[in-house]
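Every protein chain but one is kept in place in this view of the complex.
Going in written order, the chains are labelled A, B and C, and every chain counts its residues from 1.
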């Protein structure tokens, strides 16, 4: 069965994600610098952190594709990186045979924060957090004690509390296998797609409404074609991200190939879309008041979250060509 | 004095080049596969090969900038690569203290053909030719005897007779200094500019004449903006090529920097323009009958003539930042 | 959402692979003329006789009526087996035949359908006209009713395989006062009828598979009009829904193979530094990885298109996204090939031949069947709902 379109259950799930986030996560919330703590507590309550976690670990037991649908919507609404930390941390705990920790992370009783792949930054950290670090080799779940030094610094994305950190990884608790590194790529890709789609939709809407020289600016080919390119970027990035999620979810041989490819295509699509969205908004897009810049800043954050694009390019070149069929 | 615009003498020279070539070098001539031999004999007669050669070697004694003006027009009319061979060969002979050979090459009494920088190809070779090979280090003037093997092959540019060759460089007669390698870069850049300008002009003309959906296609932004990009490409490439010619002509410290930079910018501008010209011509541009493809093929030839773009990029990075002033 | 193959589909793949391995012609396909026609029709005949002719055609017309996934499997294995392209059989199998099935009368169907599937009749297409470019509705070739005939005068262009075709699907204006999409008729034109002149067009890649076709009072019996006089636009459009999600599959599979070949090429040729293989150069590697990722995205878009086709009757404007993406990606792949070939990129022989040919031939992919500019208009207006405006 080849079906890259959501079935009815999945459609309902998407609608649910969207209606909750539309109500509770307007982008205006990002200006208070609270790191999305309140929103994330609410999402934990709704059970979203455990969506793809086995029921034995207190999760909902859905697949990676459903998790990707969640991160796509989360990307669209710029949900903070603690979502990554909770979901990936819980999966890591399951993989390491600690369902109680997984349940605590998924339920939000225990906090987790994400470290950058190179271990140099912590994002939206809270006292008592488990630390989650993912790179090409796999995932590390660290105790707070592993943090030798943490210095708050100004970040590009004003909605994320950034720290420069130094780690003592002798405190590493668990090292899970490579599939969690691939899962991370898929979820980052999905978030990038959501961001790209948000940019596409905002640019398109503005191009329909804004009049200049006597017609909506979207009637001018320079604008229309740029929006069209965003649409193609979103379509290519999402379909490939969905394919990667399905391949990894079913343990296909080409999962690593598709996951790296998805991250590359989604990264390029998102960067082009968020930048194009500023340009189409013109002078308005350059202001802090317009939300276009929030998408640009989040995009650069996501592009570094699990290593830069060149890293994924090397990973992709290291994989064999996928064989058709199983 | 900073003046990148031609003075009256230079304007007269450009007009002369253009009127002769417009009359004697219609692109239709390139279909007969004669390698521009007749045209080049005529240009030799007119003294064009010796334009930048000292009078003591039978030349006209003008500067490199005038030579660049010639190669720009030659590029526009796709004059064959034997022009490069004759001009560069004559300069090499002067540099090696052989004014008689220089005069013979400049006068067309002695033939010369160009080899690619990597020594693998010969272009439009005739029996008895001197062979001219330029790379980053300098220029080599070889006797025909240096040719161990020459195998005619099908080339991308149908107007240039292509051979795969093997050389025995023990027969190298002269090795001139690096300024001739830089001169080659400047002249290749000038030819690329001419080609880019030809593409810009043809695309613009077609966009004004061709009607579709009830108006000239040049009124559509997709076409108009592509033509505008060609115009900017031509302006940037020509002004930099002229600057490089002036710097090298007057022996400025930054000549190598400007020459490499010109070759990079001119190469990018030309490739974008010749490809855009095919696209703007639509279905017509895809035919053999339309001359647009001749520009594409010549562009790829020029891009390889003195080494690919990456080679010039490395050369540029090897130079210090130019100091302002002298 | 799902991406799995059933046991039956896997068995089907094995069957296809086995048959192709044993039956794909080993001789080289002639590129032009009657030799090419003989090759292409023989290959169609062989497929038909073995039960593989017309994989997308309904069983009642002698086809295989395969599911979309089976068609995907067929195309994947077809490219993998290096089977020859349908060539001059393409229009008959993928466009004219389906149109006659859908809109032709019983007599038209009985005459033409069996001859196509058996590889006995070759068709070409006569839609585009000189000067019309991307504006397909601006048909000027006239068809005047005179007794039992339509008398056709005018010109068509970009007709592939016109020199070897038996029939042409021809769009003419039969109502002289009509504008744009109205007043057109879709007729079956016998390419041997008096008054037809075929003039080959040489392309920038040096081949002559396209032609101009001139009509000087060509008499076509009214019985050859399909779908009725004045219904031409609707008839021409009806075929579009036949192919649904599958049209781009062969292109996608082929381009995927091309990128893998390019990666192999980069391991063989000397790189831009003149010392290491191209594949050792970081800039080349970055480009190759991006192309590999993009061709994977093209594959995913194709699967999404199949998914849509499984649910909907008519294809949506999303098709323009795949066509646009494919055309520009094809060109990026071959731009990279030219750079990787470096000094060899000026050759049309040996290792460079296939690459430089496709580089030149590939200019058509952003022009033919709708330029990239037109496709961006379609996406902007029909996918995103942006206003048409005054340009």
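Definition applied: a residue touches a chain if its C-beta (ideal position, glycine included) is under 8 Å from a C-beta of that chain, and two chains touch if they have at least 3 such contacts.
Just so it is clear, the structure is predicted and the values come from calculations on it, not from any experiment.
Asker: Could you list, sorted by label, every displayed chain in contact with the chain left out?
Answerer: It touches the following shown chains in the full complex: A, B, C.
Asker: From the listed residues A:116, A:189, A:204 or A:236, report the one that touches the chain absent from this view.
Answerer: Hidden-chain contact among the options goes to A:116.
Asker: Return the single residue from B:240, B:271, B:290 or B:306 that touches the missing chain.
Answerer: Answering carefully, the residue with contact to the hidden chain is B:240.
Asker: Tell me which of B:99, B:218, B:282 or B:307 is the one touching the absent chain.
Answerer: B:218
Asker: Sort through B:134, B:261, B:274 or B:292 and give me the one touching the missing partner chain.
Answerer: B:261
Asker: What is the set of chain C residues that contact the non-displayed chain in the whole complex?
Answerer: Touching the missing chain: residues 272-273, 281-286, 389-391.
Asker: Considering the whole complex rather than only what is displayed, give the residues of chain B touching the chain that is not shown.
Answerer: Listed in rising order, the touching residues are 1-7, 10, 65, 200, 204, 207-208, 215-216, 218-221, 223-225, 227-229, 231-232, 235-237, 239-240, 242-243, 246-247, 250, 252, 257-258, 260-262, 264-265, 268, 310, 312-314, 316-317, 321-322, 324-326.
Asker: Residue-wise, where is chain A in contact with the chain that is not depicted?
Answerer: Considering the whole complex, chain A reaches the absent chain at 116-118, 120-121, 153-158, 162, 164, 210, 212-213, 215, 219-223, 275, 278-279, 282-283, 285-290, 292-293, 296, 300-301, 304, 308, 310-311, 314.
One rule holds in what follows: only the chains that are shown with their structure count from here on.
Asker: Which integer distance in Å separates the CA centroid of chain A from that of chain B?
Answerer: The mean C-alpha positions of chain A and chain B differ by 50 Å.
Asker: Roughly how far is chain A from chain C, centre to centre by C-alpha average, rounded to an integer in Å?
Answerer: Centre separation, chain A to chain C: 39 Å.
Asker: Of all residues in chain A, which are in touch with two or more distinct other chains?
Answerer: In chain A, residues 220-221, 225 touch at least two other chains, as defined above.
Asker: Which chain C residues touch at least two other chains?
Answerer: 373, 376, 391
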